[in-house]
Every structure is written in structure tokens, then in C-alpha cells.
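Input: a single structure, listed below in C-alpha cells.
As you look at this complex, bear in mind that one protein chain is not there, while each of the others sits in place.
To keep things simple, chains are lettered A and B as they appear, and every chain counts its residues starting from 1.
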Amino acid sequence: MVSVVGYYTTQFGELWSKSLFSLINEAIKGALTNANLDKKQIDAIFFGNMMAGVLEDNLHSPAKIAEMLGINIPIFRVESACASGGVAFHLAKNYLEAQSAKTVLVAGAEKMNDYSPEETTAALVTAASGEEQEAGLTFPGLYAMMAQVYLNSYKYSEKELAYVSYKNHYHGSLNEKAHFRKKITVEEVLKSAYVAYPLKVLDCSPISDGASAVILTSDSNLIKKAKAKVDVLASEVATDTISLKGRQKLDAILSTKIAADKAFTKAKITREDISIAEVHDCFSIAELLAMEDLGFWPKGQAGKRIKELSTMYGSGGRLIVNTSGGLKASGHPVGATGVKQIGEIFLQLTNQANSRQVKKAKYGLTHNIGGSGGTAAVSIFTN
Amino acid sequence: MIGVVSYGFYIPKYRIKIGDIAKIWGKNPDDIINSLKITEKAVSGIDEDSLTMAFESSQMAFSDTKIRKNEIGVVFVGSETHPYVVNPTSTILAEFLEIEKHYLAFDTQFACKAATGAAIAAAGLIKSGFTDYALVCAADKSTGSPHDALEYTAASGSVSLILGKKDLVLEIVDYTSFSSDTPDFWRREGIRYPSHGGRFTGKPSYFYHVEQASKELFKKTNLRSEQFSHAVFHMPNGKFPIQVAQSLGFDNKQMVTSLVVSYLGNSYSASALMGLVSTLEIAKEGELIFFVSYGSGAGSDAFVFKVTANLAKRRRQFTQAVAQKKYIDYPTYLKFMKTI
Partner (left out) sequence: MEPRQFPFLQTKMISPIKVWRRQKEIRKLLGQRGKVLTWTQIYVAGPNFKQYAPYPVVLVKLDDGQKVFGQLVDYENKDLKINAKVVSVLRKVRETDHDDVIAYGIKFKPL
């Protein structure tokens, strides 16, 4: 059994005085402290990051991390656009199951605010196909195209999308590490300026800096001694076409469905068993599609169900989604997100989630997407 | 007999009213409109250039012909606004048209007569047996410096001619060319907007060359102005072509269909050819057309065309294409012309 025994996240937001590597350093040291471990006890590191190469000509991060920590262990950089963190975790878990090591650290980090929003938009769109880039699409544009099909097919409007942002901002107000702590109203979402029709500023996750790290181990002694621990029941990754036009459907992410089906089979539980989930709400539409693709809500129903707010903390609902604030309010430092999601489930399942603690949660799920659905990483945890 | 087998044209969708430009610069719109005899001009979009427009007009020229692309042995593009100073528009155009690859290509520049000069060269290449068919395109996204007189007339457009020796819609009966070194309008390398000699562009430039080329062609063909059903002259504005026509003995009835400048502006290398396209919409079998281009620098190419029986079946719908238009304001115009 592989278990998560420690977690630390930096603040997410506009962290002007922190560089990429100062964030990575803080996250790694923080996770070690949290797990009460020394760096000598770490056998390998998996590091998720998307844009350091493109934005700051910064590659070969394994050697940079080795230098920073004064270590010589194997270190692997993983890139799958916004799924980099989730995929890094998947590889780390498999590395342990292959008995290549006993204890590994998974970190994810991104530094986005050293650059203008246009540079960052241009760097992000490298996760789309060449043709999509040539057509002048952006990520808001790609998800906007998906939203158009969804809203048109099921006769919803922009209002249904706004409830996602409303809920997640409420959650963000409960998470001291979130980028946005301010609550917003549905009206404010609807009044915000268009970024890519029909998605508006408040439908889109922000540009954030941040780093998160978790420690995984298969060492039964460490697991026994751990102050807090969560078992990994499943971690599955699936891929699909890079280009939106190649997908089977324009308003469903198949890679999510494949990864989720495999994860639930592996974990031997059902959707109804999950009481907390961190899903990939890079844009409001993405959370609606995720709830359907993961199998929590029937296809076409998410627009209706989100307005019931049963997935909002305090509603008494059976499944609470994105208590961290999601990508929307917690922020989306791309490489860090997948790891932060796992950390949030770890906090929830170990009763460390403070004012946003969901009671009696037994099973949690994380869902991390790369690009417009080219990669999906789904993991299931239990306490 | 060499002539035009097929032709095509492209006019961009957008128009700007001359009066709207005049108002920005504090001029009385009626003064400008009356002195230039132009009410609006065609403007191409921000993502259009001479190449994209040449492609559109060429596509139309090929649209209902059975000419195989590999029969095109000559591709000439005449423009004053080629996308590159070094790198031929003609090969980019040929590539997109799938004309491969045993063809002669070059670009020409001679202000507004870049394409008609190339047409004379192409006719010679057909006559000598080098090729059966030649594609000659005129395309311009003409610019004028803001607040300059050219701003009222410089427009966008393209015309393509496929020349050959059979199945013609228009016979080239004869032609002549008249050239001199006359600095009435020029643009140095690296400089964005052309400069011009003001009133010097009139009598010693436009009128002198058009008249001399015309008189030479009358002599050569032994024809008189009354024998022509239609006359087409290069149109830098709405006044010059009417004046030169009168001085050569043509009346307004012969001119009226060709005067596209008043609602399309001056598309430079495509200007006179666009007047020809307008004329071909109504020209009848057997009619003679007198056609004279003018290029600053300076020179004129004069042609006598004869309409064949084939034109009636293959003429292009010009009037309805021109009607597909959308007005834009001055800031949008500056955005499309990449001035701002």
C-alpha cells in the first residue's frame, strides 16, 4: 500500500518576491517538516512543471533541485500541461509499487507572474495543437467552444456556469492559502468582461504562482509512525487527442471518463462512496463537464444540479467539490495544481481542513486535466 | 490570335466614405468629393494583402475553365504593394493555386501599370510558343499617408487574366507602350508611404503618357475613337479619366461603365483592369474596347480589345459583387491598414 504521509503548500497568488525555485524549496522543506522526515529519507523526487522552459528558459530542473537540496537522488521532471502534478503523482506511486524506492516526494510548481498576461497566455497555448494556435485560439477560447456546444445542446445559459465560480469563491474564502479569499455573487460573474465568449473573467481561473508537495511512502514503519496518513487506492492516467477537433464529443472529456472508470475499478468503490473531490475547474464549464465525465452526475444534468449547490460546503450534500476553492479561487499555478488537489484531499481525510472540514469523509477523489482534455489523471484516496 | 481566355476579380468587403475621412481632417466633405469625383473606396481587412487578393481573383478566373494547372507556363503578378520586397508573390500565388512547377514566374512593379506591362510580355511568350496559357494578376492594398490627398483614393482590389490563344472571350487586336522617366509618384525602399508631385501628376504625367500611347495606337490600328463601343482609362480619381477621354475624342457614354473609381477608389495596378471588368459585364460580341493603363514613373500601355461570342456565356457578375459591402469608420480603416 502506498500512502501519503505529509503535505505542504505555499500560498497561491501573485508572489512577487518569490522565484520559481524559492517556491519549490519552500514546498519541499515544508512537506518534509510536515511529515517529520529528513531529506535523507527521500529516495526520489517527481517534479511537475509546465512552463519554466518556455517562459524563463529554465530546464533541467532535476539538477537544479539537486543543487538546491544538496542531494544526489533520482529526480524526474514531468510535463503534461496542467496535469503535470497529477501525472507526477501517478508516476511516483508506480515507482513505489515497482519497489524502486520506499519514500518519494512529489512536488509541483509554477511561476507565472514574472511575465505579462499576454506572454503567459502565449505560453499556456503551447499545450494546444499547432492548428489551434495558428487559428488564434487561447485556452479560454477552447473551453469556450466546449461551453457553446454544452450550453446549446442542453439549453443552458451563462448563468449555470456562474454557479461554479460562486461556489468555489465561497470555498476560497475558507482556505487561507487560496489566491482569492473574496466571495463573489452570481451577478458579479455575469457582469464580468468577456475573455472568450461565452466565458468571462470570472469564469476563468487566474494566473497564479505557487508550489505544493506531498510525500508518499510504501514503508510500513513510516506509515505506522505518521502523524497523518491517507492510502492511495488508485491513480490512473489516460490520454486523448491534443486537438479539440479530434475528440469524440466536443462537450465531454473522454480521458476523464477512461481514467475515472479505471480508478473506480481499481479502488473497488462506487461514485456514491466519494464524499469529497477536487476536480479540474480551469474554467467554470470544466467543473460541469467533470462532474458528468467522472460519473457523479448524468450527462446533461450538471447545469441543473450545480444550481442546487449540493456540492457546496455547508449544504449537507453527500459530495462536496473543490473545498480548496478549486482552480478558480485557490488559483492555478499550473504544475502545482495536481499536487495541491491531492494535498487538499489529504487534509480533508485527516481532519486538518479547519473551517472547511467535511465531516466523516472516508473516500476522496482528485481529477487533474491537461490542456483541453489531452491528459487526465484521476486518483482515489481513503483514510 | 492572342487574348483573354478567362478573367476574375476581387473587391474586399469593406468601404469607407470619403466624406468620413474628410471630416477627420477638418475638410468640407463636399469639396473633396466634388474635386475627386469619388464618394467611397474599397478597403481590405487587416489580414488581407496583395497575395490573398490575387488568390481570390485568380480562383475566380479558373473557376469555370477546363484549363489544367500544368498548362500554365507563365505566372506574373504586378503590384505596388507586394508583401515582400525580396520574395516573389507570383510563386506563392502559383503554389496556392497548385500550378506546378514548370513555369516562369516573376513580379513586376511599375506603379499602376505593373500588370498591364506584364500582360504584354505574357502575350509575347504565348505568341513565341513558350506557353499556351499565362496567368497575369494585378493586386494592390494601396496606402496613402494619413492627411495626404492619396488617402481619399488609395484602395484595395485585384484582377486576374488568363491569357491564351484559343477559346477567347476578348481578343487582343493590338497594343503599344509609351515610357519615360517622369518622377510624378515614387516610394523609396524602407519608406512606408509613397510621395507624389502634386499637380505635376497631371499634365506632364498622366495626361501626357495616356495621350501619347493612345495616339500611337490609333495610328497603328488605323482606328478612331468613334469606332469603339467602350473606353477604359486608368483612374487615379474620377476626373482625370473623363478629361483624357474627352481630349481623345471619346464621349461620356463610352466611358460611363468603366468609371468604377467613384465607388471603389483607385486599386492601383488593378484600377484600369477593374474598369475593364465592369465593362465586360455589359459588352457585346464584336464590340471594340479601347483600354489604356498608366503607371507613374511613368508609362502607359494601350490595348485594343475585341469582344468575342464567348463572353456572353462567361462574363462575371460585377455589379452584384460590388453591392456586397460594409461601411467602416476611420479608426477601423487605420486598424485594417495597420497604421495604428
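Note that contacts are C-beta pairs under 8 Å (C-beta built on N, C-alpha and C of every residue); 3 or more make two chains touch, one makes a residue touch a chain.
Note that this is a predicted model, so its numbers are computed, not measured.
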Candidates A:Val4, A:Leu69 or A:Met145 - the one touching the absent chain: A:Met145
Contact residue for the chain not shown (choose from A:Val4, A:Ile75 or A:Val125): A:Val125
Residue of A:Met1, A:Ala63 or A:Ala135 in touch with the missing chain, whole complex considered: A:Ala135
Which residue of A:Ile71, A:Leu190, A:Ile223 or A:Leu250 touches the chain not shown here: A:Leu250
Touch list for subunit A against the chain that is not drawn: 54-57, 115-119, 121-122, 125, 130-132, 134-138, 140-141, 144-146, 148-149, 152, 193-199, 243-246, 250
Absent-chain interface as seen on subunit B, which is shown: 13, 45-49, 51-52, 55-56, 59, 83-84, 92, 95-98, 326, 335, 338
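Here is the rule we use: only the chains that are shown with their structure count from here on.
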Centroid spacing, where centroids are CA-atom means, of subunit A and subunit B in whole angstrom: 59
